[in-house]
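A single protein chain has been omitted; all remaining protein chains appear in their positions.
After this line comes chain A, so read on.
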Amino acid sequence: MKSNRVILEQLQSRFSDATFTEQTTKDEIFTLWIPLDQVQKILRYLKYEIQSPFTFLYDLTAVDERTRNRSTNHVPHADFTLVYHLFSYTGNCFIRIKVGLFGEYPSAPSITSLWANANWYEREVFDLFGIKFEGHPHLARILMPRTWEGHPLRKEHPARATEMGPFRLWDEKEDREQEALLFRPEEWGLERQSEDSDFMFMNIGPQHPGTHGVLRIILQLDGEDIVDAVPEIGFHHRGAEKMGERQSWHTYIPYTDRVDYLGGVMNNLAYLLAVEKLAGIEVPERVKVIRVMMCEFFRIASHLVWYGTFAQDLGQLSPVFYMFSDREKVFQVVEAVCGGRMHPNWFRIGGLSQDLPKGWETLVQNFLDYFPKRLKEYDAMVLKNSLFKARTKGIGIFTLEEAIEWGVTGANLRACGSDWDFRKKRPYSGYEFFDFDIPTGQNGDCYDRALVRVEEMRQSLRIIEQCLKHMPEGSYKADHPLTTPPLKKHTMQDIETLITHFLNVSWGPVIPAGEAMSCIEATKGANSYYLISDGNTSPYRARIRTPSFPHMQMLPYITRGYTVADLLSILGAMDYVLADIDR
């Protein structure tokens, strides 16, 4: 592409002594290998100086390359690769920067001075790969327990508990674990006292209704005021990325359901878009529209949970019950279509698991007739309630620049005034054919975030209505050899087709070597699956970029100076799911 050439030329003229190696990928994101010693300089240039600068550090991760089958894909040799995904809002394009690292436990320069949100990403890479970052302010484990031995995403680390031998807790180990649990404020970067006051430390969570999951927030308090807040995450870590390397391409789909468990099929979509890019599958129009419809149903379901629990956090007890029973109406549709509720596991590589059931139109129409009235009542009950307003207006403000610096996406970004919605700006799965508005806020406070999400539900209804009216005819599976599983009527004919069926559901498809990243506007923000295939029956690396992770990282920054009661408004308005943060 032309713009890629321009970027490369600019880089080469600026850094004449560095060598840039271009790599072609399936998703057509411009991918460049850069030398290790110039990482900071080049990234700084990309962030500040280049035309249409890449201001947004979208994702930072690593790949253990040591056991990769190289015969199928030409990539420069390295033991580990650091992968930086940058995004430019002005140029509307991604760039993927790769840095090769050598040795058992290599180290790389930290970029925390460049991007505020690099901090947690680098800690995550250190935790899961053992790669050290020089100049990082607090390089400690983040997802795994502090007493964990080994780095799970390294290829030599066992993928399942049965490979590790039976668990034993002998006395010394118990003492060590207990010792690690002791709270020492210094380890968390917290002072015990200032010049004029002794601070109080308070844990919110891991078991607290206001944290919406197993999240611990250590508060450093001066009276009622928050001096600092340190979120401790990882309680919900289930190793979704590691499991991706073990499951086949096909049997990983149910696992994606559980990443953002309020988003249901939306996770399937993010994963499958990446797989389909790798496989080169173009799905039929009908599949696209059905996928969009179900995704929007899940957006409404997720926003309803957020809406109810947010109101509950602020002291309104009734809305959460009404909203959960309305969510049940969404799940009636979802159950009738998918057969599951929160974990529908319904999309497949190259299509859907089955066609829409008979009578789906009535179900969807009933919901469309029913729901707007309810939204109106909720407006009267929650949004127009002056107590609610008093607790959310002017609380937890961040500006658009801060939002981009910290990697905020989704409704939280739009509440700051940006109209960035990946459904509109980088359409996927046929969103370009739908007519809907992008709600934005102006102040970037908790109340605006609420306004934006409520309006998003209305827009979702519009999209669903269009799906209902313009549902195309056609097959629910793509006619492609890698579609898994293929239409059953094509499989049970003779021994030849039966063998194909056996291979397809046992090994799953063999996805051609390459790498691809999807990017969708999920319920909480930008969700991505960055998949690397080395031509095998399972991904070589499955990286999940979730929106809640950077949102939670921003928490200390936006809560300082507020009171504990405000913290709950901020947490409620942020709309995160712990499974989405910890994966």
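The rule is short, and it goes like this: a residue touches a chain if its C-beta (ideal position, glycine included) is under 8 Å from a C-beta of that chain, and two chains touch if they have at least 3 such contacts; residues count from 1.
Simple rule for what comes next: contacts and distances are computed from a predicted model.
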Legend entry - From "Na+/H+ antiporter subunit G", "NADH-quinone oxidoreductase subunit I", "Electron transfer flavoprotein subunit beta" or "RNA-binding protein KhpB", the hidden chain's UniProt protein name: "NADH-quinone oxidoreductase subunit I"
Legend entry - Listed residues A:P357, A:P372 or A:P481, member touching the removed chain: A:P357
Legend entry - Hidden-chain contact residue, picked from the options A:L368, A:I438 or A:V510: A:I438
Legend entry - Of A:M164, A:A180 or A:L387, the one touching the omitted chain in the full complex: A:L387
Inset, instruction - Consider the whole complex, including the chain that is not shown, and state which of A:L153, A:V452 or A:I532 touches that chain. - result: A:V452
Legend entry - Contacts of chain A with the absent chain, listed as residue ranges: 247, 250-255, 316, 318, 322, 325, 328, 332, 335-340, 343, 345, 353-354, 357, 377, 380-381, 385-390, 393, 419, 424, 432-433, 435-443, 447-448, 451-452, 455, 485, 487-488, 491-492, 498, 501-502, 505-506
